[in-house]
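One protein chain omitted, others in place.
Moving on to chain A:
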C-alpha cells in the first residue's frame, strides 16, 4: 500500500516553489491549486489594470509610466509572495514531519540543502549583478565578471547569509513524530 512513486520534475518544482515538505498528497495538491488560482486571478486583474494604465497614461508620460510600472511590479510581487507564504503556512503545507528514525537524516539533508541554496545564491548574484553595470555603460559584462563591483567577498558573504537563513527556515519546519 505504501506509495513510493518517483516524483516527476514538475512535482519537484511545485514543492520547491511553494515550500511543501513531505509527500505531495491530494490534500496538499488541492490547497496548492487553490492558492495558485487565487494568485492567478490577482495577477490577471493586476496585469489588466496596469495595461489600461499604460495605455492611457503611458502614451502621454512614458518616463513616469515606466518608473511607476517598475515600482508597482515590485510591490505586487512582494504582496503575492507574502500571501503565498501565509497561505501555505495556514494550510500546514510547509511542516516537515519525520519519524524518530529519520530525524537525523532529515537534519543532515537540511544542512546540504542550505549549502546548495548558498552556492546557488552566489552563482546567481555573480552572473546577474554585472547586468546592472551594463545599463550604466561603464564596463562590459565580461569585464564586470572579472572584476565585480563589490568584490568576490560580497557574493560569498551574501551566499553565507542566504544559505544560513534557508537552513534556519527549513530546520524550524522539521517536526519529530513518534
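Simple rule for what comes next: a contact is a pair of C-beta atoms (placed from the backbone, for glycine too) under 8 Å apart; a residue touches a chain by one contact, two chains touch by 3 or more; residues count from 1.
Everything below uses one rule, namely that contacts and distances are computed from a predicted model.
Per its UniProt entry, the chain excluded from the display bears the name "Transcriptional regulator", taken from "ChrR family anti-sigma-E factor", "Dipeptide transport system permease protein DppC", "Transcriptional regulator" or "Tetratricopeptide repeat protein". Only one residue in the set A:11, A:39 or A:95 touches the chain that does not appear here, and it is A:95. Although one chain is not displayed, its contacts with chain A can still be listed: residues 1-4, 22-23, 25-28, 92, 95, 97, 99, 177-178.
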